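Of the protein chains in this complex, one is absent; all others appear in place.
To keep things simple, chains are lettered A, B, C and D as they appear, and every chain counts its residues starting from 1.
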Amino acid sequence: GGSADDGTATAPGPSTAELGGTLTVFAAASLTDVFTDLGERFEADHPGLDVQFNFAGSSALAAQLTQGAPADVFASANEAQMTVVTDAGMADEPQVFAANVLQIAVPAGNPAGVTGLADLAREDLTIAVCAPQVPCGAAAEDVLTAAGVTAAPDTLEEDVRAALTKVELGEVDAALVYTTDVTAAGDAVEGVDVPEAERAVNDYPIAVLADAPNPGAADAFVELVRSGEGRQALADAGFRTP
Amino acid sequence: MGTVRRRGREPGVPVPLLVPAVLAVAFLVLPLAGLVIRAPWGELGPQLTSPAVGQALRLSLVSATAATGLSLVLGVPLAWVLARSRARGRSVLRALVTVPLVLPPVVGGVALFLVLGRQGIVGRWLDQALDVTVPFTTTAVVIAETFVAMPFLVISVEGALRAADARFEDAAATLGADRWTTFRRVTLPLVAPGIAAGAVLCWARALGEFGATITFAGNFPGTTQTMPLAVYLALQQDPDAAIVLSLVLLVVSVATLLLLRDRWLTRAVR
Amino acid sequence: MGTVRRRGREPGVPVPLLVPAVLAVAFLVLPLAGLVIRAPWGELGPQLTSPAVGQALRLSLVSATAATGLSLVLGVPLAWVLARSRARGRSVLRALVTVPLVLPPVVGGVALFLVLGRQGIVGRWLDQALDVTVPFTTTAVVIAETFVAMPFLVISVEGALRAADARFEDAAATLGADRWTTFRRVTLPLVAPGIAAGAVLCWARALGEFGATITFAGNFPGTTQTMPLAVYLALQQDPDAAIVLSLVLLVVSVATLLLLRDRWLTRAVR
Amino acid sequence: MSLAADVRVDRGPLTVELDLEVADGEVLAVLGPNGAGKSTLLRVLAGLLPPDDGRVAVGRDTWDDVPAGVHVPAHERRLGMVFQDHLLFPHLSVTDNVAFGLRTRGVRRPAARAAAAEWLARVGIAELGDRRPGRLSGGQAQRAALARALVGEPALLLLDEPLSALDARTRLTVRAELRRHLADFPGSTVLVTHDPVDAMALADRVVVVEEGHVVQAGTPADVSRHPRTDYVARLVGLALLPGTGEGTTVRLDGGGRVAVAEETAGPVFVAVRPESVALWTTRPEGSPRNVWPARLVSATPHGSTVRCELDGEVALVADVTATAFAELGLAPGAPVWASVKASDVAVYAR
Partner (left out) sequence: MSLAADVRVDRGPLTVELDLEVADGEVLAVLGPNGAGKSTLLRVLAGLLPPDDGRVAVGRDTWDDVPAGVHVPAHERRLGMVFQDHLLFPHLSVTDNVAFGLRTRGVRRPAARAAAAEWLARVGIAELGDRRPGRLSGGQAQRAALARALVGEPALLLLDEPLSALDARTRLTVRAELRRHLADFPGSTVLVTHDPVDAMALADRVVVVEEGHVVQAGTPADVSRHPRTDYVARLVGLALLPGTGEGTTVRLDGGGRVAVAEETAGPVFVAVRPESVALWTTRPEGSPRNVWPARLVSATPHGSTVRCELDGEVALVADVTATAFAELGLAPGAPVWASVKASDVAVYAR
């Protein structure tokens, strides 16, 4: 169970052999595959330890944490939601463990012949861009401003997956999304690199929560994520790693 | 026997009904009260006067009403067929109709793309032959909301039709009314309370629709950004603003319902 | 007059009803067909045998059923009070009950936190006095689903009660049945079709619930991860898998409804 | 138990204002034209319609007392009631309908069903116990409703036209059964009916209600011999003529004069039995002192006689034998002469 009184054995320190109990990780939905994979490895390394994930949108996770959700680790898809948690005094010293940059996603075969950011201004194309309220939208705005392009989007997506879905279905000709999403989407989607994307790199911070029921395991898990092994897994999924 | 009671036209609600009813109200109303208490009312002014909010609110009301209208036009006949016709395969049909109820709305949006999208079964033809594109338009919002909300109407109207006394339809037939006239002039008024209930459910569901809309219609202020989308986006940055927006949506919809229902009910009363 | 017709117990559906009914079916079923065609059926095997899917499916069915049960217990009495009692403030009450229908579910989840969260009005007391924490448990899933789905039951049962002939309740009273006995033994069976319809709506809505659940109960496999949450996660990584998962949910729920409805309907028939 | 009711209810334009007493074991028949307020009265007595004013008491219990604010709800009144439109529960079998009242009063299911079955047998539909009411004929439904009202041990029986849908034969048996039951029944009974035979056969006393008010009360024989309103006169098959007594003649309010045997003065009623009216095609000369020209409105064969409705100076009804009628060769609309012996005319004060 994910209830607060679940932390049966609290390990005193990061010494790997003594880890046990339950480790609860709140992680952004875009980390689902990577973290599930890392969690399994972590459990294998520490028999007796049970890793519980709660994947959802970063803002939902932040809201849950400020409402007193019992968690050990929070991995956010952006700095803003991590700030919500640190401002509430529930975590400190978040560390960036991955980063993501924008790419133009086009349907397989690139039917509209999109080659760069300038094409996003074409009125005849159906374009999806993230809404400015969400991280990828903020990033997109920065990138477009930097490139001096006034995009003509048909929809301001509320999350990057929604944009990608439309590309996969061939319903939009191009969408500004993250590289990781293009990677995850497989053959249905092709990525067009955007040089200006470097202007808006999106960092993924991770932190151990202040009143984590299982701080020992939490520290160990963050270590694993930031280790070479973790970095490799993240890179396989298309993330940049520090 | 012989108990002397205080007089009154209202004999009171029996305790085994009163207790759960009060609990139900508490259950439904307390969270709302929480929201109202917690809401940063200072934000109300700026939010209400923001043109974006007005736009989203208007679009929400218009599209939910259009979706309800469409659902009434299509769904009431379907409910009738399910309740009255003896055609075989009716139970399969009924089960199929309930499908959009359980389909996660985002998947519903994907499904709509598969039919009405540029590459969709019907949409491809619309696109090429008529140069009509449905996705990312206000029409798409209405369609997405109808798809998600119509089953609510169909199921509750069917329940009402089933409970209605079909002998009045016999009487109408002996007076020369064919099934269509009977439907219009006898059946419909008889089940008016059920239809009103179904329409309220349908309208409310359409008004709150989020997943299918954002998927199939996208999110563009003024064209496809309804209140739930605005609320969701606000949640990403400023949860308090989102709560205020939700409350605005609530107040408007409750006010609308209050007005409408009282009109309907007084007309539908026996 | 004098028209010679083919004989049959089924006098046929009038065209003005048939055309919209067929359109309605097409509208609801075509997208589904699109999904079925498009679904990568190769993935079905692994998905079905995956223990996570089984877990999510089981949790979905259990919690939706529990939420429906809770809604019936609390909601039917509330519907009765709304339909039959003459108490003042009834229309305000009815409007308040419709509120969770329009509240964006995510905001609904936040509202539930405000009441039942560890810092919530009631939750604080539960936490300190009884050491009970509601959020992030299966109970929270049931509560979130009930909050969102119960209004559907209440509104449609109220519509059915309104349409029912109240004179049978008079007859029961003359036979010595107090209002509670009358409710149980006369009113309930009379509006059984309406209650069945309401329960179906409620169950389906609970089964498809996403926003309030993920907010208030979190997304823990085995405890709070229902099928819609699993579909959401699958959408993040592998949309095709999400479609397959949705279809699994559909098939299971449609099968359940088919079984249940036929049982109910044969019992509720006049 | 004895019933005492003095109530007022407003029903749209009609105000129903009735004052009744029914003793223990007594059967009161309420007669009256359609819309007079009979069913309204029963609804008030049953507690389904709170009166706007007045009191209802049964035995020593007060059931309604508007000035004192007392209103006992229907389900606490220990009633048996037959509704004019039966109102059998559509979702219960006939047996369960009849057993319903016993079950709510705590009788166990087998006992209740047995009692129900017994009553179904008494009203002659023993074999229909398992049916749903929707599959009964009109008369069968009425019998089931009667059984449902009688099966308990009510303090007050309220019967609204309980025999109206029964066929002639069943009516005899059910009426006899009802009569037998009512004879043993210790409580009060109020019976609404349109059939004077039912009233005569079953009631100890009759009240006639018109437009919400009692216009006549008395024993069945009394009421049928001395009707005080046209409605009652028609009901019992008399022609009623109000007029003013002037010695051995009565000047009728509607015009014309009637010779009578007794001397009278002031406002009186004149009642003429149809059997005592003779018809002639030409003006008869002879001993009968009352001879009027008239027009035949309608002729209805009834057993071996034909009932002829007459119109003219004096509105009368004549019963003549079928043979005599055939010999007269009359068609509706034909002019006739009607004669009545003065000694055959009843006259009594208004």
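Here is the rule we use: contacts are C-beta pairs under 8 Å (C-beta built on N, C-alpha and C of every residue); 3 or more make two chains touch, one makes a residue touch a chain.
The structure presented is a predicted model; accordingly, all values stated were derived computationally and were not measured.
Novice: Which is it among D:49, D:166, D:310 or D:336 that touches the chain not included here?
Specialist: Checking the options D:49, D:166, D:310 or D:336, the one contacting the hidden chain is D:166.
Novice: Looking at D:62, D:84 or D:244, which makes contact with the chain not pictured?
Specialist: Within the whole complex, the residue contacting the unshown chain is D:84.
Novice: Specify the residue from the set D:179, D:283 or D:350 that touches the hidden chain.
Specialist: D:179
Novice: I need the residue numbers on chain B that touch the omitted chain, in ascending order.
Specialist: 167-168, 170-179, 181-182, 185-186, 189-190, 192, 268, 270
Novice: Touching residues of chain D against the unshown chain: what are they?
Specialist: 12, 31-36, 38-39, 84-85, 131, 135-140, 143, 160-161, 164-172, 176, 179, 194, 196-197, 200-201, 220-221, 224, 230-231, 234-237, 273, 275, 297-298, 300-304, 309, 322
The definition used in the following text is that only the chains that are shown with their structure count from here on.
Novice: Can you compute the centre-to-centre distance for chain C and chain D, using the mean CA position of each chain? Integer Å is fine.
Specialist: Taking the average C-alpha coordinate of chain C and of chain D, the gap between them is 54 Å.
Novice: Send over the residues of chain C in touch with two or more other chains.
Specialist: Residues 106, 110, 178-179, 190, 192, 232, 235, 239, 268.
Novice: Where in chain A do residues touch at least two different other chains?
Specialist: 63, 165
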